[in-house]
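Every protein chain but one is kept in place in this view of the complex.
Which chain is which? They are A, B and C, in the order written, and residues in each are numbered from 1.
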Amino acid sequence: MISIDSLLDFFLETREYSEKICEPLEIEDYVVQPIVDVSPPKWHLGHTTWFFEAFILVPYAKNYQLFNSDFSFVFNSYYETIGKRVVRADRGNLSRPSVKKVYEYRKYVTDGIKTFFANDQSKELHDLLEIGIHHEKQHQELLLTDIKYILGNNPLLPFYSEQLGEHPIEEHQQDWITVDEGIYEIGHNSDAFCYDNELGGHKVYLHNFEISNKLVTNQEFINFIKDSGYKRFELWHAEGWDWLNQNNIACPMYWHKIDGEWHHYTYTGLQKIDLSAPLCHISYFEAFAFAQWKGCRLPTEFEWEVANLYFPWGKRWEWTESAYLPYPNYKKADGALGEYNGKFMVNQKVLRGGSIATPRKHTRPTYRNFFQPNLRWQFTGLRLAK
Amino acid sequence: MISIDSLLDFFLETREYSEKICEPLEIEDYVVQPIVDVSPPKWHLGHTTWFFEAFILVPYAKNYQLFNSDFSFVFNSYYETIGKRVVRADRGNLSRPSVKKVYEYRKYVTDGIKTFFANDQSKELHDLLEIGIHHEKQHQELLLTDIKYILGNNPLLPFYSEQLGEHPIEEHQQDWITVDEGIYEIGHNSDAFCYDNELGGHKVYLHNFEISNKLVTNQEFINFIKDSGYKRFELWHAEGWDWLNQNNIACPMYWHKIDGEWHHYTYTGLQKIDLSAPLCHISYFEAFAFAQWKGCRLPTEFEWEVANLYFPWGKRWEWTESAYLPYPNYKKADGALGEYNGKFMVNQKVLRGGSIATPRKHTRPTYRNFFQPNLRWQFTGLRLAK
Amino acid sequence: MISIDSLLDFFLETREYSEKICEPLEIEDYVVQPIVDVSPPKWHLGHTTWFFEAFILVPYAKNYQLFNSDFSFVFNSYYETIGKRVVRADRGNLSRPSVKKVYEYRKYVTDGIKTFFANDQSKELHDLLEIGIHHEKQHQELLLTDIKYILGNNPLLPFYSEQLGEHPIEEHQQDWITVDEGIYEIGHNSDAFCYDNELGGHKVYLHNFEISNKLVTNQEFINFIKDSGYKRFELWHAEGWDWLNQNNIACPMYWHKIDGEWHHYTYTGLQKIDLSAPLCHISYFEAFAFAQWKGCRLPTEFEWEVANLYFPWGKRWEWTESAYLPYPNYKKADGALGEYNGKFMVNQKVLRGGSIATPRKHTRPTYRNFFQPNLRWQFTGLRLAK
Partner (left out) sequence: MISIDSLLDFFLETREYSEKICEPLEIEDYVVQPIVDVSPPKWHLGHTTWFFEAFILVPYAKNYQLFNSDFSFVFNSYYETIGKRVVRADRGNLSRPSVKKVYEYRKYVTDGIKTFFANDQSKELHDLLEIGIHHEKQHQELLLTDIKYILGNNPLLPFYSEQLGEHPIEEHQQDWITVDEGIYEIGHNSDAFCYDNELGGHKVYLHNFEISNKLVTNQEFINFIKDSGYKRFELWHAEGWDWLNQNNIACPMYWHKIDGEWHHYTYTGLQKIDLSAPLCHISYFEAFAFAQWKGCRLPTEFEWEVANLYFPWGKRWEWTESAYLPYPNYKKADGALGEYNGKFMVNQKVLRGGSIATPRKHTRPTYRNFFQPNLRWQFTGLRLAK
């Protein structure tokens, strides 16, 4: 188990990184919520702070004074156990608390945690601190993708930063990795941190399969578009076909065709598509349709986990064919933290891997990300199997 | 393989049974569509007929004269391959064709099929006829449940028929069947008819589990209600909790509390709940919440299939924890019939078993039924596992 | 005042005419409700009957036995005073009571009224009977237009009847009638029947105006379409422009362009447009935009009432520029009948005249019809002023 001193360093480094992500923003950028799936950056900064306050300082730190008693209402995300909250769609309607006040709140709680852990090191609280850190790391990824959405849907298409290389090329040749039929072990099985949804190590039986050593590229997807991929219903799920028609979808998110050439919005503004870079910002529906068109399929999350040693990953979250379901013997944690994962295990798809927006140390081969099949604002891509 | 003569007998018996189901109806009952999931009975009668016409007579019967060239538009359900169609939500807005005309259409096509198969016995057409028969059987179940919805949501709560014993009691004591860890074979593996989604026989690895030999009863579910089951968010999926609150759900479909006592609408009108009968008309969300409350879970579809020999089934369609996904090596059929199953394999849950509304010979241990997790108008129930 | 015997004759003739309108229908046509503004014919037949039962027989006829105690719930339209009711959008979801039962109900109540008025002739009840008759006449017009909608939106475009000459030509030359500035008397001022919204005779001051002696024709409206009338926002209200774009409106209701030529659905099926017939089935928004395009305007309801002696009318309900507002000193009736008109006096436009669907003796120069500005399923037309 990681020592409390190392954990506090990890905590401080994590707290700092959230603020570093926001450095290039104008104050106005912290406030807006253009779609319900995106949260205002200041909400992320406040919510990750509230998590430490509500789950550690309030229940365990003697004489702890709340920074502001209204903040639980403002910054609770979905923990019914903890009480009432601003409905998600209203997050972008709140101009107050101001960004300045949110930063003060962050400092107040960060200091509170430091003071508290100088005196208390019980295992339970150590675990709560660790989950709080990983929770904030999850939100760092959302911060980055929500910022991209906020700026990328503004008609001025503003520059954000040059720090993130969003479109890293995989230089190697595409090839197929062959895996033999048999029984395999699935799930997290070390002492290191993981979420409850990765626990419940268990066996699965896999049949022979092949999985690509390379992500699908923009060039391949442009071929799909050229071959009328978005217009051939037989490639799509019925629900995907409805989604596509209701939303007039005809290309990945952030793509614009300008004078006959494909461009996309990036953190550095509008750019030409790099044909050899891995495809990004597609829904599960699009991933599935592309695979159908290729005569292939998406891997299951088990196939991906078994084969992950044999290919590089971490540039894109990769859609799998697996629905997000509990592992055998999955147990929800008690209390409010039991709401972290379990209650979302219906109507979502598992993604495996990680992306260029995933913070350091925040993914692993057993990590299970999950989203509704129509969502595209994460750095989502796809790898074929057959 | 079943002989063509036997198959034609099966065809005629099936055609007759659809009409028998409708015998107790007033003409008005054939027309309405109170919710989008329910179709008007005359639409079912026409659509099952159109299926034989569109997939057998039109492509294969020389000189076949369409009964009415507008009917393809009216009676196509979702086959994009075949052309445009009335949108699903509009089925109840069509007073024409009249019920009388639909019966004429049925006779015309039934006769056409008889004549045609007197002369043609090729394997492909034999298979098309068989799938058409099973398609009509599927719609017979929908006919029965749609009729229940149409009448059960009418303020006059009319009588339909005494033929169906909707609430058969399981007399035996509840007990747990134990199944050992190991590799099991899943999927259809005989010559008899099955749908494409049951093919692709394959192995799964199951861990030790126990499954109940008995369906959950009304009495058990009333205990859940009394224990505030509908008001405890920690028992529910987030999506289920939203569904429940948006729709003011506080009991199974068709239940009414009258003078402190639970009643429900049945085919014979309003009746008191029989406490020992198996629970019915619940969503997956309710099945899941009940299982949580019991400290149990729902079985997966694989556990159910492996254990099915050891318990009686067929009274309720049973919700499983499994998402509706393709089996390994699943292949869609070519052409329009490829739309039968594959395109629904997202955001649906598998149900196993069969119900008192399932026609004779229409289910089997490998049969995979599937619905969105909020739907309740089928005869859905639940069996616990742990 | 009309004698009670004459009134009973009028009553019986009215009751018969409602049923005569429905004679050409199939039973299925009585049931459906393709849009919320349209009611199923059997609902009209039941509702007009319920009106006599609820407002005369129940409160005044000793020992009156309700035909069916659930019918008040089913056939109440909007009288909050009388109790709960089926919400309007659900009328088409009710297959029961059956059409046969509704006709029995009609006979039962008609007989009840006859018996009752053989014994009672007080002024109040005489007035109630008279308003019930006029209420049924109003619904006869709706019956006719709702039937047209039900059949005209069916892909089979069925024939209804040859009895109604829907498209009567005005043979005379278009000319302008000049009316001089001054004070004019408005409102109903005889003993004959009228609605409460026509009472409150009062003076208005009108400035000089001119009003056309002829309705706008189909030919004139086709010229508007050809001149891009539906595409020039400057001719439209902001709300009309949104309505048009959201609903893809580019021609009057029931019009279809087939092989470059305008056709429309009529009671005898699909027909070529008669260019010289008066335009029909347009919204207020379209009437207004057309007038703008012509450099004219719509008359106010006062101008129309003052000038009505000088032009023929009765073929189309004519949109006016006037909002539906109470006349000075307007008083709502006491009790449930107070809900008849007054509570609709916001966000509606007044129409004057009458149409080919208006029953005999059911309109007059002071009659104020009213609809939301987007509605088109009545026989609505327009007359220019300047």
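Here, a contact is a pair of C-beta atoms (placed from the backbone, for glycine too) under 8 Å apart; a residue touches a chain by one contact, two chains touch by 3 or more.
The structure presented is a predicted model; accordingly, all values stated were derived computationally and were not measured.
For the chain excluded from display, the touched partners among the shown chains of the whole complex are A, C.
Checked against the full complex, the candidates C:58, C:177 or C:345 give a single residue touching the omitted chain, namely C:345. Only one residue from A:96, A:257, A:331 or A:360 touches the chain missing from this view: A:96. Note that of A:3, A:121 or A:154, the residue touching the chain absent from this view is A:154.
One chain of the complex is left out; on chain C, the residues touching it are 78, 80-81, 183, 202-205, 207, 209, 233-234, 236-241, 284-285, 288, 297, 321-323, 325-326, 328-329, 338-339, 343-347, 349, 373. Residues 26-34, 42, 70, 73-74, 86, 90, 92-99, 150-151, 153-156, 158 of chain A touch the missing chain (whole complex, contact as defined above).
Going forward, only the chains that are shown with their structure count from here on.
Chain centres computed from CA atoms place C at the largest separation from chain B.
The geometric centre of chain A is 37 Å away from that of chain B, both derived from CA atoms.
Here the CA centre of chain B is 45 Å from the CA centre of chain C.
Residue positions of chain B touching 2 or more other chains: none.
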